[in-house]
Every structure is written in C-alpha cells, then in structure tokens.
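Only one protein chain is missing; all other protein chains are in place.
Order as written gives the chain letters A, B and C; numbering starts at 1 within each chain.
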C-alpha cells in the first residue's frame, strides 16, 4: 500500500502515524520527493483498511499495489482451469463450449424442439430459465420447479447438460441435485449470501458480470464462490450499462482478453443480453470468438415473436445452425494464431 | 403501445399482424404519415410483449406509452405516503427523518457511544450494519446476529428505532421481529426473491437504488415489495456509477424531484455512499434537503480512521451535531418555498 | 412524431393544440386507448420542435418516429459507399483498409522507420499525429506543420497515403492541399464549425466517435460533414467512456454492426485508443474484423517505451507484422460468412 502525505502535514502527525503502524506490525518506508512525501507500507497490511487510513487528515491519498482478488487470480493459479461438462465435454484451456436455448422454458414442446435443434447444430449444453429475474413484478416470472422438470426431460432426450439460473438459496438442494451448471445472474453477482452457498456445492457455477460491475469486482465475486472450496467458476461477460441506447447493453469484449490475462477461469460471452437484438448476436458471437472467448451462451427460440421473454434478442434454430458453422470457421482461423497478453 | 412499421413492409404482413392482434383482443389503429405508418394498440395490451412484437421483421420499433410501475406510482396513489417510525416519528408528507450511525456495528461501546451522540443531536433513527455486503470476501463481513443484538441494546438505551440491512431470506423472521426499518441494499435492489419476502412483512422497507439502476427500475423494485400488500417503502438515492472517479459514486440529486413527481413514497438521500468522502457529506446533505428530500441516511463514526468499514465517508459525532443544526436552517428556508413538479 | 396526452388534459387544451398545429400544416390524428390518448402528427413536422411541444403542460411526452440523420442513412443511400484511397486502394463495400503509424510524428528517423515497416507488412495508409489534442497543456502538443512535412517525406518514400488529425479551421487550406484523409478527432466530433469546414473540401474525412457520443449523434455529425456536398466520411469507433477502469475506454464493437445496418459509410475501429493497452490491441483487432469492420487504425511505434505519447497502447512493428498475417486469416474466414443485419 502506498500512502501520499499532504504538503502541510506536521512531523508530529507523521511520527504518530508511523508509530501507530509499527504497533500493528506494519513498517512505513519513506520516499521524499521534491513536492510530496510518500510512504510504502510493508509487513502485514491485511489488517489495514485503505479507506480508514485515508481518513487521517494529513493523508492525501492511499493507493493499493496488489490485486484484491486471490483464488481467481492467474498469479495464484498460472494454468488455465479446465472444467468438465456433461457428456465428456470440457470448457477452458482451449476447449470451446456453446450453451444455447430459450430465455425461459415455456412448455415441453418448446424446450424439446429447441433442445433437439441446438443439439443437432453442435451446442455443448442447453440453457433455459426456470426461475426468471424480471425487472417488473407484472412480467412472466418463469415456470419455477416445473420448468426445471422440463429441462430434465430435455436433458434425458438429448443428452445435453443443462445450465439454468438460481435466484434464491431456498432452492440450493434442488439445484445441487438436478442442474449441471448453476448460473448466477447478473443482478445477483453481488448477492454474497447466494455466492457463498453455491460455492459449497460441487458444481460448476456460471457467474455473469453485473451490468455495472468492474472486472475487478467480478473476480472478487468469483472469489466468494471459490472460497467455498468445492465449486468451479465460469465467468460470463454479458454487457455493461452505458449511455448508448442503440443496444440493450454495451458488450464489453475487451473484458475477454483482460480476464484471460488476469484469471485462470474460463470466460464465455453472452451476445444475446450483451446486445439485446437478434441481428447483432451473429456478428458479436463471431467477434467474441475472435477475441479469445472460451465459449458462448446464446438465446435460441423456435418462435421468437411469441416468446414469453427476450424474443427480441433470440435467434431461430435455423440461424443458430448457420452461426455454428461460421463459428467453426473463426475457431479454425484462431487456432493458428498466437499472441501474448 | 405504439408500433412503427418499416417502409418496406408488405400489406400481407400488416394484415396478418392486425388479425393476429385482434385474436388476442387488441386493436391496431393506423396513422399513415408521409414516410412512416404507425399503429396505436388499444385494448388489453397486458399480454403483449413489446420485445416479442419488435421481433417481427416488418416492425421498425415498439414504444411504450404507459409507465411500467403501478403501486408506487403517484397516478395510482396521488397523496404522499406518510410512514410511522418508532418513537412517534414519521417520514413523508412533510415529515423529515435523519437516520444516522456507523457503517457497521463493531462493539457495544462503539454503537452505544454513537447512538447516544446522534440521538442527542436529533437523529430520528439509528442506522448500523450487522450483516455487511462487501465486494471482497476477505473484508470484514459484519458481526451478524451479534451485531443485531448490540443494535437492540442501543435502541433500548436511546429509544431510537433501528434500521439495518437484510442480506438473505434466511434471517427474515429475525428481521421481522427485531428490526424497525428493514434496509434492502443497493446490490440487492433486484434480488427479487428478497424483495417479495420483505414485502410480506408488516415493516417499512428502506429500498436503496442500485448503482446502475434507472429510476424506473427502482420504482418497479418498489412494486415488488408493495405487491406483498403489507410493507411500506422508503426509497433511497445513494449514488450511481459513472466514469467520474473524484467521488465513489455520482450522487444523482435530480432523482429526488423526479421521484417526488412520479411516486407517493418518501425519498431519502445517502450522501455518505453517494460521495464516498466525509468532507462531501456535509454540503451534499444540505443540497439533498434543498432538493426536497424527505430525509437523509448518514454514516457517523466516533473514530472514523479506525472504522472497520467506510471510515473515509463517515463523519464524526461532532460534525454530525453541527450538520443537524445547519439542516435545520435549510429546512426552515425550504418550508417557506413552494413549487410545482 | 407521436404525442402522448396527459390523463387530466382538458378538451379545450387539446382543441387548441390541434388548431395550432393545423395552422402550421400539421394534422394530429388521435388514437384513444383505455387510459391514454395519443396523437400521431402527420404533415410537415420539420418545423416542430419536439422539446417545445413537450413543454405544453397537458402533454405527457413526445416520441420521435424517424431517424434524425439523413445523408448518412442507409435508407437514403442503400448501397455501401466505397471511398478511393491513395495508391489505388479503397475502403468500404468489401474493401478492407489498415491505417497504421505512431501516435505522434516525432522525428524523420522515427516516422520513416515506422512507415517503411508498416508498408512492408501491408498497411493501407500511414497514420501519424502532427497536431495533438492533449488533455494537459503541459504535455507534448505535436510538431505541428513540421510534423506534417515529415509525414509528406514518409509518403514520398513509401507511397502510403497519410491520415492525420486537424484541430483547427486555421489549417484547413494546408490540410486540403497536403493530407489524403483528414481525421476529425473524438474530442472534436461535435465541433460543428470544424465539421462544416472539412465538409467543403473534396477529401475523405475520418470521423472519430466522441467518447460519450451515441451512435445517433455520430451519424448526425457525419451529416454535418456530408451537407458540405464534397467530402466523403469514414466513421471510426474508438471506445466510449464507462465506469470500467481496466481499459482506457470501453471499445463498443457492437457499434460496428449497428452502424453497418444504419449507414452506408465505411466503419473502422481503433483498438489502440479503444483499449489503451498494447496487449489488448491484437485480440481486439481480430474481434473488430470478425464483427464486420471495414478497416482498422492502429498505433505502431518502433520504441513504444520512449514514445512521446500513447506508448502504452502502441504495438511494435514486429507485432504489427504478425497481426497483419492473423488479420488475413480472419478476413479469409469472414469472406465465406454471410448474415443479415
């Protein structure tokens, strides 16, 4: 930690500050510049709160030197984490996974039809919402446990593993038993109670970045899951909130290489929520793949105009099939390209 | 709902669209301009999804005419809601309330000392965190139920009602029994499971705006609480996330008059989180009051530089006492001023 | 234009409103819904100010139906604009162009060395700043006209056309005479005086999106250039300002397909300013290409650590050479992929 001292600090203030730190096992090493004095704090700084330090009147500012996340950091775990998915599939470390399916499970016919189609096109897993977080209490809230049952039927028929969102710790046992990859949605990225609970299960967790969360906060949220010791985490970039209204969110594709450099965890991109419009899903799926993502999560609906949610950003099974072929071409090109982050 | 048709839409598409709507009890009335055709949809549009409609290829865009929130809307409930607080205090409808106390409860000495001080200065309620949502799992997470016990002791000694944050539905019974105003924090503003649960209790809920939530989304979140039928809601502006780094958040004070116009619910402002720096709390508390807020929630700590959290944005009891006097002067000036929103 | 009337508007107000419009040649066609009355305005609405209309007390809101840009719109000019560049090169309509070079021209040795290198690697044009817009008046401001002279020498030696930024109408004649593509920088995207002036020259203009400008505003700015009647415009996405601090800006790659759909103008991406870090330039250049960009503008410096500006985001000629080969592979893959926007 670096502490910048104000120009008008007295010697008494500084001496008291240094002694106070020494009592806590922290040593302040001074660097005197022409206009500013700066201290580097060495020792066990874990007990220090930068905000508390900054509250001292003679301190100008406090700057952190180290990353605030640990278990998710590549400096803690240099190699890519590779996560096993159902059906012998993997994600991470060069393994690319596509999760596809409707925003929400609506009926057996719907989910079976879509699951069969995306399986045929080469999807790795089936996505589909049973519990739906909707901004309005008057919108369709999902089929709940009935939706989960329909996903299980679809899994049985197609062999695709299922990824679906958990909204409450109330259903933690059901999700542990029935779901292959547990999704924590963007709005719950900092629902720390939920993060800790899913971290106690032995299941991969798909953690979506909150629409106003920094990359650093996403990695701290991943740490909340990882401290549980049993779960693995897949990170998901799904767009951040900005002033631009031409898209539902601003898909932050630079987050992909930034994350790949900082963390060993697999990174997937959601171009459906990231853009909000079906016709932007295709080019942004290609772009995400070229940017180095480990996978994609894409909303596919057989009748988007009738979808109970997110129809505007869902592509048809036909377009998904075409997209999968195109993704293959980009993946092939990318496979011959190497660069250092 | 207004539907704008694309220039190259065919008559067959439009006819099909109209008939399809009529089957659902919705009538499309056309307005033909020189370059664009527009339909106004009349009838029971509640079953229509604007996003689904927009998915039709011949539709350019869909615009909503009505507000998406109901129970919190002033058109639903024209008069200000006035909420009873402990000790015969009120908030809303001209009643101003100040909630003050530390970011987190740290010890009996600490909370009793602060509670006694803020009570003497005229605070309406005592705030203090028992369960703390922290971005990092390695930061102090609050004393939990022990913290709640200390708050109860402080309430007993001072007579101040207590407001504290709920982070999980697991503690819903304890909060119902022990807490006077239940706070739902900014990170949980769209934790819909939690919103529904607290809405079933007969307690006032202090609902903080999420750092990237629009005012419209805040009101929809309030509706999630209000549909429970028993709770009352106090809204809290606490800063939104922007590119500016000179403050922790950007305190959106315009949200105060916007909310006062749109909703009957009381609106309080949190200048501590809203700015992140203790020396900005004072002027922004004055400004929030002048903007028409129904109250304030302010972090006060007797030893801010040693605080286990948020020391940088906490003011001392001495400064709080001075601030309360100044707020009185602004309140007095404001009491003679009238304007229409 | 759509006008939504407030619930409590009187008949007299509405009648007066309709008559007033009729006097101006505009006809208001009513659609009465259950809770709201809406008017569609037909006729010559160009004289109406939506903001002025909204000022009427009985009007709830005014919604625009048409796009506010014209000359840059694809509905005005359905085919891709193809722009001729020096050396028989083109951009747009399937022609891909890479503009490469240093942030600022520093010396003859520097610019010649870099120009020779990027030419050999296949760059289409040489970029380099002579006049530099710097946030601080104490930073290096560019070599000015001397820098322009050095660019001309580099053009003569390599045959590469030059693109450089104009900061003031004072130099309009020099730029007309000497520069191949005139860049209007992000900070000047709404310097309307400058836009009008460059629009009177018969030169292609590279118009960079302002860091807080919407796509719609970018297209209106393009219209400012195009109304001059002589210039052609290349649009450039170079990152927008958001709360994320891991990158200098947030590169909004979704803007590429959004722009390709809305406008006939070529769209290039600047991954150097868009990310701010040299190691992110490579993956984001690949991603931009996969997203459908018509070209790239990339900062290349032979000694980035000694660069007088933007060293942190500049790549070396060696890395640029490798990147050009990789871009070729992505271009090849993309050439076989077709999708509808």
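As a convention for this text, a residue touches a chain if its C-beta (ideal position, glycine included) is under 8 Å from a C-beta of that chain, and two chains touch if they have at least 3 such contacts.
Note that the structure is a prediction, hence the values are computed from the model and not measured.
Of the chains on view, those touched by the hidden chain across the whole complex are A, B, C. The residue from C:124, C:191 or C:326 that touches the chain not shown here is C:191.
Touch with the chain omitted from the figure is made, among B:181, B:207 or B:256, by B:256. Although one chain is not shown, part of chain A still touches it, namely residues 2, 4, 7, 29, 31-36, 38, 40-43, 63, 65-66, 75, 241-243, 245.
Panel shows chain C; residues 46, 49, 51-56, 68-70, 133-138, 167-170, 187-188, 190-193, 196, 210-212, 217, 220-221, 223-224, 227, 241, 278, 304-314 of it touch the chain omitted from the view.
Chain B meets the missing chain through residues 212, 214-216, 240, 242-247, 250-258, 261, 274-275, 279-280, 282-284, 286-292, 319, 322-323, 326, 329-330, 332-334, 336-337, 339-341.
To be clear about the criterion, only the chains that are shown with their structure count from here on.
Chain centres here are C-alpha means, and the one lying farthest from chain C is B.
Each chain gets one centre point, the mean of its Cα atoms, and the points for chain A and chain C are 31 Å apart.
The distance from the centre of chain A to the centre of chain B, each centre being the mean of the chain's C-alpha atoms, comes to 26 Å.
In chain A, the positions touching at least two other chains are 212.
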